[in-house]
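A single protein chain has been omitted from the complex, and every remaining protein chain is retained in its original position.
Chain nomenclature is as follows: A, B and C, assigned in order of appearance, with residue numbering initiated at 1 for each chain independently.
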Amino acid sequence: MNPYNYLYVAGLLFTIGAIGVVVRRNAIVVFMCIELMLNAANLTLVTFARINGTLEGQVTAFFTMVVAACEVVVGLAIIVTIYRSRRSASIDDASLLKR
Amino acid sequence: MNALTLLGLLPLLGALLVSVIPNDQVIRIKQAALATTLLVALSAILMWFNFDAANTSYQFVQVAEWIPSFGINYAVGVDGLSLVLILLSVLLTPIVVLAGWNESEGGRWSAKVFYILILVLETMMIGVFAATDVFLFYVFFEAMLIPVYFLIGGYGSGERAAAAVKFLLYSLFGGLLMLASIIGLFVISSKNGGATFDITKLSEMHNYMSSTTQNLLFLGFFIAFAIKAPVWPLHTWLPDAAASATPGTSVLLLGVLDKVGTFGMIRFCLSLFPDASKTFTPIILVFAVISIVYGAFLAIGARDIKRLIAYTSISHFGFITMGIFAMTTQGHSGATLYMFNHGFSTAALFLVAGWMISRRKSSTIADFGGLQRVTPVMAWSFFIAGMSSLALPGLSSFVSEFLVLVGTFTRYPVAAVIATFGIVLAALYILIPVQKALHGPTTPGNENLADLNLREKIAIGPVLAVIIALGFYPAPLLNVINPASAHVIESQGFSDPLPSEGAGK
Amino acid sequence: MVTSNSLVYLIALPLLGATILLLAGRRADKWGHILATLMSASSFAVGLYQLSAMLGRSTEERAISQKLFSWINVASFQVDAGLLLDQLSICFVLLITGVGTLIHVYSISYMAHDENRRRFFAYLNLFVAAMLLLVLGDSYLNLYVGWEGVGLASYLLIGFWNQKPAYATASKKAFVMNRIGDMGLSFAIMIAFATLGTVSFVGVKEASHNASQTALTAIGIMLLVAATGKSAQFPLQAWLGDAMAGPTPVSALIHAATMVTAGVYLIVRSNFIFDAAPTAQLLVVIVGAITLLFGALVGTAKDDIKKALAASTMSQIGYMVLGAGLGPAGYAFAIMHLLTHGFFKAGMFLGAGSVMHGMNDTVDMRKYGALRKFMPITFVTFGLGYLAIIGVPPFAGFYSKDLIIETAFNAGGAKGIILGGAALLGAAITAFYMSRVMILTFTSPQRWDEDAHPHESPILMWLPMAILAIGSVTSGFLFARGDALAHWLQPVFGEHGAEHSEEHLFSPIVVSAMALVAVAIGVAIAVIKYQLSEVAATAPENVSIFTRIARKDLLQDSFNEAVFMRPGQALTRVLVKGDDVVIDGAVRGIGRTALGAGSALRTSQTGFARSYAALILIGAIALIAGIWVVTQ
Partner (left out) sequence: MVFTTPVLNYAQLSPILIVLAGAVIGVLIEAFAPRNARHNSQMFISLLSLVSAFAATVSIRKQAGVDAAMNSVAFDGAAFLIQATILIIAVLAVFLIADQENFTALAAAIPGSQEERESLQKDLRVTEVYPLTLFAVAGMLLFPIATDLITLFVALEVLSLPLYLMAGLSRRRRLMSQEAALKYFLLGAFSSAFFLFGIAYLYGYSGTITLSGIQQSIVGGSGNDVFLLLGIAFLSVGLLFKVGAVPFHAWSPDVYQGAPTAITGFMAAATKVAAFGAILRIFYVAFANAEWQWRPALVIVAIITMLFGSVVAITQRDVKRMLAYSSIAHAGFLLAGVIALNKSGLDASIFYLFAYGIATLGAFAIVTLIRDAAGEVTDLNRWSGLGKRSPLTASVFALFLLTFAGIPLTSGFIGKFSIFSAAYQSGSTAILITGVLSSAIAAFFYIRVIVLMFFKDPVEDGTSVVLPSALTAIAIAIAAVVTIVLGIFPAPLLSFIESTAFFIR
């Protein structure tokens, strides 16, 4: 199978994730969309590793997973705190700061 | 240490001295400031005696590395042009201090701050004229805005904050345009023989520029100077600033700071961009002539005495600009002398107007009336200052104005002819306020105004004396100015037009 | 040229007087007038000394000069502060200091009750100094200093009583209109420098031999403009009538005898230019002819004695300008008329002052009448001046005016007839209005206000009048006898000076006869109209349109107001408004635009994280697109 197809899929996933970030209100869902984007990137990396025949891409993908995990920790902490304060996980509600 | 550097440092030392005097000893503070400025004035006069007028190169030169990475030096030196302007600055400062003895009292801050600002400003005024390094010049050019800004905004009257901001923004805008040009010059110089800001070396750079580049760089400098000098239509900050500032600040602002603009036109616009100067001369002359007539008309229409003086200055700066770009020795010498003379006549006008206003608590011309009978000395001082402003022969401004006109006429007769109409308008804009304020019946509220006291007489006396003395005998200054003017004209590749009929029919 | 080092005293003495008086302030109240008079008198003495010295030298060496210092010296523009005393300027020096001293003496008494008499004398001294500088300066630029200096003194003296707004306005008007003339002088100097490369009299004279007619014509016309301003000639004559606001001695000295004649001096001094510039010369005579009629007509309608005399001055200077414009033939006569006029007109003004002094400062001649009995000395001196001005032989005016009329006729062709005719007509009108003044003031029945107690003036006042009257009687004869003045002045005008033209349209006798007939007609009409019929104490209102126009100075002020002043004021208002709205408005507009842009762009910061994310997404796409476009 043409490895480039994985790139297209990854691109699609990235786009879906990005659009999801823009259109969804729930902070958790938004965060999940970002995770989707990260994974799209991972897929791309792995695909290129395959195409290029080098390992760096795969290594990078592993690092990404670790980093994403850290991000989840921090992110959820923030989201939970704000949920506790506001009783809402909608990111549109958090719009005191503007202009 | 170099004499010029020392001269520039003196006021700073004075400021340091003032800053250690306790706040409540206001008299001590004032005395210290006055003593410092007098000392500076005396030193400058001493320098004037030691100046070799015949030598057209810079004198009292000091060069020290400042920012070698950019080829920036601390470089100072004076030629006839800058010497005259430094003299003007340091002579006016003690007069301002003495004349505005109580000016600091209506301010937001203490008298101490006021005098520190004045002294710092004096240093910068000396520096801006003495700098022979373009970068150093720019630093002084911009930095001197700050003390003036605080002097206007902190000690002025009326809409002082707004006026100060307007002044600062206008000047900063011009300054930034100039910065762009300076950067351009810097880059061009670093590509052609090494980065430098030395004015003499930079004046060779025009050989390496395309005419478009040269025109653009010229405009950057010129607009900055045209804002400073104010040339129509970049003048609207001046009336506001002058009307809001204390009289003393106005004297320094119009008398000295604005001269940086016309000084810069000669020192930088002409010498750095000779071809562009030629290209733009017709347009600039048009603007200068408009300034002359326009300023005069607005002065005629002014109701506020300080605004009136500001507008007359716009007219006078038109003359100076015209003289500069006429490219004749007479025009140049006239313009330089005009800078000096305008400093003194405007100083006299502003100081007396300031005293009138502080006594009457109003700056509306119509509120005065009949002052000649109530306060004859004050009225006379104003009258003489006014006569100098309208360039009455026998007073200093006449010599310079006539030189400008005659110098312009030989090359640009039309401009000179239109400008000459300005002398009729000048009669109007001086005599109208004279009639309203000094003549006529004594207006109610003016009956008990006090005449000038001894301090004020001592302050205005030298100013009027200079105005009259230079009217009859301008040689001491012209001797210093002439070689410098001739040098500029020559290095621009010009020579004075010969009499058209001299060779016979 | 012979140099001297004492010329400067002529100017320095009165200048010193003025300086001392102005600086001393009230401290000089007691002795200020005496000092000023002494200074003026000593200047006169120096003048006499110079005259005698001059007479002692041969004709070629009579002119002397003094270089004081180098004044303005920039490259090729070299002007020394230098003085030149020649046959022409000595006439003026003596006139200025002589008449000036008399008027100082007169003023001691006339101004005795004014608390600011000291200041008045300071101004008078200042005037004398400036006027002397005007006639002694050896270059056009030095002349210019004196020229504006006398303008300043005139301004100060006209506005001496400036607490009255009208007087203050009059002084301002005088200064401003003079400045228009001064502008002409500036132009003349600039053109001279640009074309001839020099501005000294000697230099310009030298260079004028080689100069083109165009250049000389331009200089000449500009000098004429200068002259019209200072000498109240058409079309810059409007200020003179108002200038009568000044104290009467001022009118006598400045606005009759000396300053207003400076224009004539300028033209005569510049004879070398006008001789070579016929067009300019033609304009001079036209201006002279118009003004002499103009002034005379205005004079017929004035009830204010000083204004009537002022109009007469204007008219008489018209004669002088006419004479000066007639070229070599007329210069000497113009100067002669100038000198005789100096005597008789100053005398008459002093007489008028004397009358006012006795009549509670009333100036309206309709409130006078029959003063002959109460002011005999004034009547006699005034009367002698009157006879002189209307040109009755052998009084001074007869000689000088007759010669001008004669020269005018001799100008040749239609020009001669027109100019001569105008001069003749002017003589008739002069006779009419001066007789009117004489009759209304001295010989007609009395029409005083109730509180008037006319009396003769003290000796300090009538003595100067008497001396001037003697001058009015004798000077014409002295100057004209054997063409004495003409010969004296001849070196100034070059070889062809004073030579009478070959062709005579009329013989001198015929001209004199015609003139006398004209005068007789004028006097007769006046006698019939004013002596033999009732004169109303207030000016009648239902008069013809011509009288009304004449009373309004032939509408000169209305014209100036409509054509210059109101449009000027309107322009000023427009510019003031425009400065605020358009120029400053544009500046403020830039500020507002920035603020507006800021406010508008601020709204992009909605506070919603999702919109920020959208912005990032769009930015990313734009970035890709941007790079893509460049790459392709």
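Criterion: a residue touches a chain if its C-beta (ideal position, glycine included) is under 8 Å from a C-beta of that chain, and two chains touch if they have at least 3 such contacts.
These numbers were taken from a predicted model, which means no experiment stands behind them.
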{"item": "Where the missing chain makes contact, among the chains that are shown", "value": "A, B, C"}
{"item": "Options B:L10, B:A32, B:L119 or B:V139, residue touching the unrepresented chain", "value": "B:V139"}
{"item": "Per the touch definition above, residue among B:R160, B:K228 or B:R373 touching the missing chain", "value": "B:R160"}
{"item": "In subunit C, positions touching the absent partner", "value": "591, 594-595, 597-599, 601-602, 604-605, 607, 609, 611-613, 615-616, 618-620, 622-624, 626-628, 630-631"}
{"item": "Subunit B residues that touch the omitted chain in the full complex", "value": "65-70, 108-109, 138-143, 145-146, 150, 153-154, 160-161, 164-165, 168-169, 172-173, 176-177, 179-180, 183-184, 186-187, 190-191"}
{"item": "Residues in subunit A touching the chain absent from view", "value": "7, 10, 14, 17-18, 21, 27, 30-31, 34, 37-38, 40-42, 44-45, 47-49, 51-57, 59-60, 63-64, 67, 70-71, 74-75, 77-79, 81-82, 84-86, 91, 94-99"}
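Following the convention adopted for this analysis, only the chains that are shown with their structure count from here on.
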{"item": "Centre-to-centre distance between subunit C and subunit B (centres being mean Cα positions), rounded to whole Å", "value": "37"}
{"item": "Subunit B to subunit C touching residues, read off their complex", "value": "170, 233, 235-236, 294, 297-298, 300-302, 328-330, 333-334, 370, 372-373, 376-377, 380, 387, 392-394, 398-399, 402-403, 405-407, 409-410, 413, 416-417, 420-421, 423-424, 426-428, 431-432, 434-435, 438-442, 472-475, 478, 482, 485-486, 496-505"}
{"item": "Residues of subunit A touching subunit C in the complex", "value": "18-19, 21-25, 30, 91-92, 94-99"}
{"item": "Of subunit C, residues touching subunit A in the complex", "value": "602-603, 605-610, 613-614, 617"}
